[in-house]
Structure formats: structure tokens, C-alpha cells
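Note that this complex is displayed minus one protein chain, with the remaining chains in position.
This part shows chain A:
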Amino acid sequence: MSLAKGVWSQFSRRSPSLGVSSKALKTALLSPDLPNGPVSFKKRSSKIQYQSPIGMEQVYPLAYEMMEKRSEQVYAKIDQITEEINSAEDGSDLKIKLLAKKDKLLADAEKFNPEVLYKVQFATNSLDVTQPVYRRALKEKWESYAKMLTMQRLETLNVIPDTLPTLEPEVDVKIRFAHNAIETYVEPGKILSSNVTSKPPVIEITEFEEVQHELYTVLIVNPDIPDIENDTFSTTLHWGLKDIPLSNVDNVIDPKKLLEDETRELISYLPPTPEKNAPTNRLAVWVFRQNGVPLEKVEVTREFFNIREFVEQNNLQAVGAHVFRSTWDRNVNRVRELYGLPKGRIFHRVRR
């Protein structure tokens, strides 16, 4: 017997991703009790052993009905707002405000749908990011840990303010190097082997607002190249990408995306090859949103790159960042050979 009789059982106007696809799981979530035992348990013996809390069977249908009714009220409000949106002018402030309100209500309407709750907590790998409720869940998860971690690493490693003055993060930036078969994202601030960083990374940019066709610029800069003549360090541009179209669903910058249009690569990838005995290099990945305006006639220099000037000239808005580090190791010479770079320098305690 299924509890769903109202709006949460209708998928004609709601996305099918707002329900669980597994039939057994659906039965478990939409019945007062667990007719076939808990689906999440694998072992038959654990299934038999498990008992639901006393009284849940009686209370859950009432709670479900109440929450579903509330959701119906929210959907009625959404219908009203949709009418207002249709009558509003395109691009007006009112329309933008109404659209934001509609997104918020759509997320509210589904927040306590048991099927959505289950997916948000236990099936996070396959969330449909076109739905506001899932985007909000992802944002909450990001803000609770990854965002703070990234900011802490950027600040303690002085990427802020050595490269750009500050950052108000709006997107989640994840990077991955294709050095082995295991797909793991790099933790911000980690020191990576130069073997790992010898090939360009794959960058994943997660937006939490609705984004259809937005353009992004990505720069990887290294502010730790020794500049002996001026007795200081200089910034080198390791990789520059521009006008990369991304959306909520298609959010990965990988070789395939770059091969579609070769002008997207401002400057080709140069792997970090730190000098022996020189300080650990920080490689800051900066992501900029272009607000739909393509960059025109951009020229960049690899060495002595001034990122602040570049950002100001092109009117860019930094929305996300990442950082990884690289230090001299025994793979550096091999990487230098691979890219046809000259032999590295060796630094000493006393300058020679």
C-alpha cells in the first residue's frame, strides 16, 4: 500500500528525478512499515533481525500526509508566481527576482519529500542538478566543509593576497589529474608529485544557481618562480583557458571540451617543474565567470604574468579557486625532457 496520493505521486509536471527509481526502495519509503525489510541492508539475516521503532508505523502516514499537503500549498504558490513571470518583461529586475523566488519555492516544496530526502543523503552520486532542491542540498554540503577548507588553504598558503586580493566563493572547484585509473579529486593545498602534474588537470566547476550557457575563464598561476636579478619571486602562467561554455549538467573542463574549439586555450599547459632547493611552488587555480561576455583580443605572457592587471583589463569576476603545490622531486627531469624544457637550476644555501 503506497502512501503517496497527492502531489508527490504525480510525475506529469514534476521531474522523475524527484522520486527514487528502485521499486523496492520506493515501496519501503512509501509504506507505513517496511514490507520486505530494510532495502539498504544487504544480508538476509540483518534484514530479519532489524525492527522498526515502535509507533513509527502509526505516525509516519500522518506525517507524510501533512508534509504532502504543505507541499501542495507551496506548488499552488508556484503556479501563481509562474503566471506573474509570464506576464513580466524579459530581463527586468522583477522577472529575475520572481525567478529566484520560484527556485526557492521549488526547493522548499520538495525538501521533506522522503524520496528526495533519501536521495540527498544516501544517493549523492546521481543527483539531478537541474532540480533546485538538489542544487540546494549540494550547496549546503559544500558550505559545510569543502568551501571552508578551500578558503583556509588559500589564506594560510597566502595565495590570497599573493595572486588576487580576495575571493567570495560562489562555485565549487574540483580538480583531478589523470595519472592513474583511480578518480580522486585533489585536496586543496596538497603537494603533488611532478609525475602526477605532468599532464593538464580536469577541472570540475559546480554552480549552485541555475546556469544555462555561461562562459568561464580559468588561469593556473605560480607565484613562486625565483627571480634572482630582482632578488624576488615572479608569477608564471601555467595554463590559461577562456570562453569555456559550461552549464549545471555539463560542468567539466576536459580535453574533449578543449578540442572542440582550439581558441579556448589562451596558453598551453606547462607542468610545474620546481628547481632543486627552491621553495615549494604554489599553483593557484582561479576560475572567473564572464557573465556571458566573450573575451576578445587577449594576449598573455607566460613569464612575469600580472594576474591582477589581466583580471582588471578583462573585467573578470573571480568566483572560485583551488590550490595545489609542487616541489622538486626525481620526476622533474623526466617531465622537463617530455616538454623539451632546458635543464633545471640548483640552488644553494649561499648564492653562487
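The rule we apply is simple: a contact is a pair of C-beta atoms (placed from the backbone, for glycine too) under 8 Å apart; a residue touches a chain by one contact, two chains touch by 3 or more; residues count from 1.
One rule holds in what follows: contacts and distances are computed from a predicted model.
**Q** Given the options "Large ribosomal subunit protein mL40", "E2 ubiquitin-conjugating enzyme", "Vacuolar protein sorting-associated protein 16 homolog" or "Transmembrane protein", say which is the protein name UniProt records for the missing chain.
**A** The chain we cannot see is recorded in UniProt as "Large ribosomal subunit protein mL40".
**Q** I'm checking contacts with the chain that's been left out. Which of A:Met67, A:Ile85 or A:Leu99 qualifies?
**A** Of all options in A:Met67, A:Ile85 or A:Leu99, contact with the hidden chain holds for A:Met67.
**Q** List the residues of chain A that touch the chain left out of this view.
**A** Touching the chain left out of view, chain A contributes residues 25, 28-29, 34, 38-42, 50, 52-53, 56, 59-60, 62-64, 66-67, 70, 112, 114, 117-118, 121-122.
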